[in-house]
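Dropping a structure here in structure tokens format, bear with me for questions.
For this depiction, one protein chain was excluded, whereas all remaining protein chains were kept in their positions.
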Amino acid sequence: MARTITYMKAINEALDQEMSRDPTVVVFGEDNVGGHGAAGEMDAWGGVLGVTKGLYAKYPDRILDTPISESAFIGAAVGAACSGLRPVAELMFVDFMGVCFDQIFNQGAKLRYMFGGKAKVPMVIRTMWGAGIRAASQHSQSLYSIFTHVPGLKVVVPSTPYDAKGLLISAIRDDDPVIFFENKVLYTIEGEVPEESYTIPFGEANVVREGDDVSIVGVGRVVHMAQEAAERLAADGIQCEIVDLRTTSPLDEDTIYETVEKTGRLVVVDEDNPRCGMAADIAALIAQNRFDDLQAPVQMVTAPHTPPPFTGSLEDLYVPSADKIAEAVRKTTGGKVRARA
Amino acid sequence: MTTTAPPDQASKQQLLEWYRTMRTIREFEERLHKEFATGEIPGFVHLYAGEEAIATGVITHLRLDDYIASTHRGHGHAIAKGCDVRAMMAEIYGKRDGLCHGKGGSMHIADVDKGMLGANGIVGGGPPMICGVGLSAKIRGTDQVGVSFTGDGGSNQGTFLESLNLAAVWHLPCVYVVENNGYAEATSVKYHAGAGTDIVKRADGFGLPGVVVDGHDFFAVYEAAGEAIARARGGGGPSLLECRVNRYYGHFEGDQQTYRAPGEVEELRRTRDCLDLFARQVTSAGLVDAEELRRVDEEVARLIDDAVADAKAAPEPDPSDLLTDVYVKY
Partner (left out) sequence: MATVSVGVVANPASGRDVRRLVTGASVFDNAEKGAMVHRLMAGLGAAGVDRVIMMPAGSGVSQSLQRHLGGRTGHLAAQRLPELEVLDMVVHEDERDSAAAVRAMAERRVAAIVVLGGDGTHRVVAAHCGDIPLCALSTGTNNAFPELREATVAGVAAGLVATARLEGDGLLRREKQLQVNVNGDVRRDSALVDVAVTTERWVGARALWRADTISEAVVTFASPGAVGLSAVAAAVSPVPRAARHGLHLRLAPPERAPTVVTVPFAPGLVTEVGVVQARRVEPGQAVPLTPLAGCLALDGERELELGPSDRVTVRLAEGPLVIDVDAVLARAARQRALNGSARPRAPTL
């Protein structure tokens, strides 16, 4: 039975159902409960934006608050995963990765490889990302490209409530370290989500809109902007195909190739900064592997090479938008056109 | 004579086992020192010679299902935890049948099945993982224990301090051992620790008990570690054990140790060697003969000889091994 719930609730539900099913699933992070040691209520926050609220009442021994010491508790997630638990640790804002990145990329990501296959690290790190709430430079970044870059990690970036629940359940059941990116602006969007538990495989992109003319590939919040752009462009006779990657590692290269083979025109949209990001990654793959299918150069729509600004008017210029995506699409349809081979 | 038997009535067999472990570590490291100088061993190697009493005295209290996390100077902990010596040597030589199939080397030597979560190339990388081990034991309701080893240098790393705090806050069954050998790479602890060498006091600052023992004295380490581990296992929470010791070799193999006073190492070998001390104690007590110790020495020498010969002759990993074991399933 599907019903309409928010992205945030879908995540809460995934955690609840997995904790119910598997006693080795344990959730922890800063204020995942809230109220410990204080004179007021317990579960005072349930996560800074309330994503984990209600879990404490059901699983008081398996949802824990941590002191503000990411390198210790993210590292603890690694160690716990090696020794019998399936931890879901929260890195509250991905912008905080700097204080604990070693435990993620040098320890968690590499133990299996360095130990010749004898270790496995079935941990999930949930983290908030994204600009749009005027939280400024240190609370608004994307950064999934940095995690994607690291062999040994899997990176999941859902754009809808349905995807968020299914992918999180998959993440928890996955035997490898998974970084689960939750877009903070998307927490309140609603969508159809089945009540029952279900999984979505990693490395399988979702074609959210079909079209013959131009492929738009993106992940996270920009998928919604692409849909908005596609509506407008359809009125001008340009049919866009939109591919939501859902996971950047593993990456569904096949679907990207298929869509480029089909349309010959590619716009890659990424809210992240441009250097060494997902947009550049995908553009390079196409340049190397599907050059002859291209009718026009790949267009990349990304944030500029700046930190996210504070003021609303500037932040709104920082993130991609339906307008910028539409403009990029038009660039691929105008200009020099190569005949198909 | 009417008192109850104290907990340290070790049998001859047990004393010889402890001696064997320490001797195995010593010979393993001394041999590596020689072999490394030939240039045949790839990468970086950090030797534990001089510190054997700590690895042995602590880890003898641990079960197979307890976990340890080590430092870059990890061979001693690995051997004491029961990692296969031949497989270790093969790993250090980068061979396919090494403990990590040639994928880890000396700095990442590990055997998770034996509860050894690895030597670590990152200073301070281990303590948080041991918090996780403690958390896992608590959640799953077992009486397993996690023991983390850190050097005096690593005790300044944020991860170590954060781990002490987290262990105290979550009341974890963990012991944090600091092997204070007086040097963080080429810098003395007298410089790099702001409170002087009073590292044990950091425990109090985070709410766990701290103890200092002489790391050259097996029985001192054994006794204090026994109390700490029993405390953790019994639900009494975490503690810090600072062991004051000395290392004979440099930070890494190739380090000429010019930062140490001339004759410093020779003097230590002569007057504070943990194996000599142990041998003197057990023979003076009439519990073990010098001859029995010598026999262990010979057996260990043969074991190390064989391990080196086997490692040198062993095949390298297959080129396809480059791509394996990144993920369980991608």
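Letters A and B mark the chains as written, and numbering starts fresh at 1 in each.
One rule holds in what follows: a contact is a pair of C-beta atoms (placed from the backbone, for glycine too) under 8 Å apart; a residue touches a chain by one contact, two chains touch by 3 or more.
Treat the numbers as computed from the prediction; the structure is a model and nothing was measured.
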{"item": "Visible chains that the absent chain touches, using the contact criterion stated earlier", "value": "B"}
{"item": "Selected from B:Q13, B:T38 or B:S284 as touching the chain missing from the view", "value": "B:S284"}
{"item": "Which of B:M22, B:A220 or B:L293 contacts the chain that the document leaves out", "value": "B:A220"}
{"item": "Among B:H46, B:K138 or B:R244, the residue in touch with the chain that has been omitted", "value": "B:R244"}
{"item": "Contacts of chain B with the absent chain, listed as residue ranges", "value": "1-6, 8-10, 190, 194-198, 200-201, 203-204, 209-213, 217, 219-220, 222-224, 227-228, 231, 239, 244, 281, 284-286"}
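We take it that only the chains that are shown with their structure count from here on.
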{"item": "For the chain A and chain B complex, residues of the former touching the latter", "value": "24, 26, 61-62, 64, 66-67, 69, 71-85, 87, 99, 102-103, 106-107, 111-120, 151-152, 154, 174-176, 203, 250"}
{"item": "Chain B residues within the chain A interface of the complex", "value": "67, 69, 98-104, 108, 110-113, 117-118, 120-122, 125, 127-133, 135-137, 139-140, 144, 146, 158-159, 162-163, 165-166, 169-170, 324-330"}
